[in-house]
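With one protein chain withheld, the remaining protein chains of the complex are depicted in position.
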Amino acid sequence: MGGGADGVAYFGNLETVSKKAVSFLKKQGYVKSMINWGDKFSLWPVHLMTSCCGTEFAAASGPRFDLERLGFLPFGGPRQTNLIVIEGTTTLKMARSVRIVWEQMPAPKWVIAMGACAMDGGIFYDSYNTVPAKDIVPIDIFLAGCPPRPEALARAVVMLQESIVKNRPPAADIQVTAAPATPGPKDVVEAVSK
Amino acid sequence: MIQILSLLMSVSLVSFIEYILPPILYIIVFPGLIVVLLMLFFMIWLERKVAAKTQLRFGPLYVSKRFGGVIQTVADLIRFSFQEFIIPAGADVFAYIQAPGLLMAFGLLPLIFIPVGPYYANIFPANYSLLIVVPLIIITPIYVILLGWASDNKFSFVGSMREAFLVISYEIPLILSILSMILLYGSVNAINGVSFQIGRGIPGIVLNPIAAFLFLVVMIRTTGRFPFEISEAESEVVMGPYTEYSALFFGIGMSLPYIELYSFSLLFSVLFLGGWWPIVPSAAAASGVVGGLLLPGLVVFIKALIVMAFLVFLRAVYPRYRIDQAITVGWDQAVYLGFAAVALSMALVWSGLV
Amino acid sequence: MSAPQDRTATANLTYDELAGLKADRELVLLIGPAHPGSGHMKIKVWMDGDIIQRVDPDIGFVHRTTEKLSENRLYIKAIPIVERVMLPDTINANLAYVIALERLLGIEPTPRAQYLRTLTSEINRITSHLYGIGLYGIFLGSSTVYMWAFADREPLIDLIEEISGARITYSYIIPGGVRWDLPAGFKERAETVLQYMEARLKDYGKIWVRNPVVMDRTEGVGVVSKSDAIRLGITGPNLRASGVDYDTRRAKPYAAYPNLDFEVPTFSEGDCYARLLQRVEEIEQSIRIIRQVLKDIPDGRIISDDIYSKMNPLQKRMYEMKHRVMFPAYMASMRPAAGRSTASVEAGRGEIFFYLVSNGDKVPFRFRWVTPSFLNLPFFTHVMVGQHLADLPAIYGSSDYFPPEADR
Partner (left out) sequence: MTGRKNNRIKGHVDALATGFKYLAEPNRMTLNYPDESMNLKDNYRGFFAVKDKTCIGCSLCEIVCPPKAISMLDLTDAGGKKKKRPMIDWGLCIFCYFCVDICPTDAFQTSQVHDKAFYSETEYQTVHGEPMQYPYDYSKRPDYKEIYESFHDVAPDDPSAGSKKVVPKFDKKRGIKYEHPGQP
């Protein structure tokens, strides 16, 4: 424990110390599988309604499909969550919010691109105001349909859980997607593998 | 070194059981840390499950299908523990980091002063228990305010301001409610209060229902249950004071309302539900660990559990009040009710009915 | 932070300096677009203490350029586009567009198709109102009502799914008629669902509508007077909750509505509670309409002869076998004669207005539509001033505003 110049006390450099500790712990096999188990059953999507698939997202958390069974609890703030479900089209204006929310979220984070609009553009493929979701954030699961049925969202969550258990790293760790200053449909994705 | 060893050897097994084990049991096991932790896991799961049941669905299930997903909170805790901890750029770092810890500490502190068995008097000074518990309960929300203040977020700020307003407006009803019971029992020692109820055979909730109702309302407010879940209102101020907190610190912060709920419920069952009645340990058994501590403690705990279950069930029924309505209730009707409760107690005592 | 601490220091300040102090006290909140109480929009709120001074909604987060897209595509391709804009209420958007298109083409749908359009439209109206009521629950903090409303949408959604083969985006109504006929035994199943819905509405009354906390939160909050409602141009249930008896189903009848007997409920108070009750009442009326439609529905073809005659023999055989309309190639090459047409339809949130101009080409020359949510937008900025911060979600939720619909 050291003393800062202007009367602020530091516990070392908190960020580096905690990162070192976490990376050490994560190398231990049993710890890793425990973390995976925790992540698997605690996928909390952030409240980010990008478009109209939000109605089916809402129905998926509703009683008939009740994704809370799988530990999927929609939550308000981005700081406490670890999953974004991009619900349909992202417009140029919304793309910035999506990127900001994604960057506000703490580290192991996943993204589900829900619906045709988030995949290749769907019916709005040639609109001047929409962006494919993969140009904004790295995406783990793509989900077909317009809008996909709630079961399909459940399928995406199940597939995400499987990939977590199989130690597949989140797409955020593999791809480095540069945030376009003004993201547009023709912006090139720079996917750099580690 | 040798002196210490000889001292240890001189401590016989009997004195170990009599003098050293009970405080350890009391602090670590019950109603201390381990039970608090288990209660926390269970209560958060129960809240989600009860709400889900009322809402025509299952709630957490797949994490352990056979037991209805009872370890859901454990999974959430593990996930929170290993998530990235983010300190916002504008936050007051020192306050931001220490606030959740202090919150936890002050949330746990009242537990020491709530007697859960007659044996309690042998370990801790119980003579002023009610006088100590009240300020300890009231002081905790100050750290909630600190939490919001340190975060440098407007929603946290608004949320902590709401918390501050509500704390102030519900202090007087809480004090009046406890005061009326102190007047009735003629003692600030909660053990005397329980023996009063056991001796008369009437629980406090029947003796002074106004005070009990008022205490319940204050309890709902302080622990942020619906319809008084105002400082964390998700659709208004996101998560209120907790908006910027991530990872384990959020877990610590969010567990506070449940710890408060626990201490309040213990206090409620001691003050109003007859404490450890129907188990009335004899004088000999009262000084034993099992008869004096564990069995009465279990009874108090079960009563507290029922109270907690009722309070978490309210989530399924009510939306939330507006802040000004809640404050008006606190300063207006609740204070009148408090005076009525005190008057009722005085009338009971003076008329010699109890 | 520079506010003077000394009490006497403010005594001699001029008005402008005091106003500066006030600006120092002012709190500006940016609510949205990733805020649990905002939906797909950003609301900028200036507050003095807990009182809202000014509200500036920043819309356009879901602007998907439907008008421009439709002007570059075949007429038939606009059906899915208009649906995506009003996702809780797709049938009504679809119906409004198809009515405008039919007027351009000069096609008249068959009576049975008219009844089927009314039927699906009313079922969709119930699901749309339930969607609004459910989200209002979230805004006021009651997750139970949200869950219940979304649970009770499901049987109704299943009913339309039986007819149209999709959960939300039905694309059911086409020029000249509808795409599928009623399946066997539909009437009995629909009656079961309606009885279930009626029983559930009583429980909604107990836990939500008559709940004292809800009444405290909504009564007298966000009051829109009758004259204000007309002046601001708001529409739909919000307009009727302010005491204006205007319903497009009555004023400009379409589909099978002229033959049906139903009431248009109105409330005079114009506050959030009236808007909530308005939706509950309209659900009851919709149930009544659905019963009548199922009783009175005439037999016959579900597609007009204009379209049927253009089908090839295989498609005609498919229609006779499966009661399912196959598209003749004409659907991909519709060229309405030059002209213009309009259509108004009462959707769940209010009146949709369509304006189509054709210059004889296979794509529309002008495609213009006005959606109800956009018309309802001015009213909540109007009434939020002077209310508490906590009333913002209460008013927003009561208006049942759906941002994608407003942004188009």
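When the chains are written out, they are named A, B and C in that same order, and each has its own residue count from 1.
Basically, contacts are C-beta pairs under 8 Å (C-beta built on N, C-alpha and C of every residue); 3 or more make two chains touch, one makes a residue touch a chain.
Keep in mind that what you see is a predicted model, and the values were worked out from it rather than measured.
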item	value
Candidate in contact with the missing chain, chosen from C:324, C:340 or C:382	C:324
Given A:45, A:78, A:108 or A:122, the one touching the chain that is not displayed	A:122
Sole residue of C:73, C:335, C:368 or C:382 that reaches the chain not shown, by the stated touch rule	C:73
Chain not shown: contacting residue from C:179, C:249 or C:408	C:179
Residue, one of C:211, C:358 or C:371, that touches the chain absent here	C:211
Touch residues of subunit B, complete complex, unshown partner	50, 53-58, 62, 313, 316-318
Touching residues (missing chain, whole complex) on subunit C	73-74, 76-77, 79-81, 144, 151-152, 154-155, 158, 161-162, 164-166, 169, 171, 179-180, 183, 189, 192-193, 195-196, 199-203, 205-207, 209-212, 215, 219, 267, 269, 273, 277, 280-281, 312, 314-315, 318, 324-329, 331-332
On subunit A, residues whose C-beta touches the chain left out of the figure	63-66, 69-70, 116, 119-123, 125-126, 134, 140-146, 148-149, 151-152, 154-156, 158-159, 163
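Going forward, only the chains that are shown with their structure count from here on.
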item	value
Category of the chain touch graph - line, ring, star, complete, other	complete
Remotest chain, subunit B as reference, centres from CA atoms	C
Inter-centroid spacing, subunit B versus subunit A (mean Cα positions, whole Å)	36
CA centroid of subunit B to CA centroid of subunit C, Å	46
Set of subunit A residues in contact with two or more other chains	62-64, 76
For subunit C, residues contacting two or more additional chains	35-36, 147-148, 151
Residue numbers on subunit C that touch subunit B, as the complex places them	27-29, 35-37, 50, 137-145, 147-148, 151, 207, 211, 213-214, 216-217, 388-394
Touching residues (chain side subunit C, partner subunit A) in the complex	33-36, 39-40, 60-65, 68-69, 72, 80-81, 84-85, 87-88, 131, 134-135, 146-148, 150-151, 153-154, 167-169, 404
Subunit A - residues contacting subunit B, complex	8-9, 11, 14, 18, 22, 25-26, 34-35, 37-42, 62-64, 66, 68-71, 73, 76-77, 79-80, 82, 104, 106-108
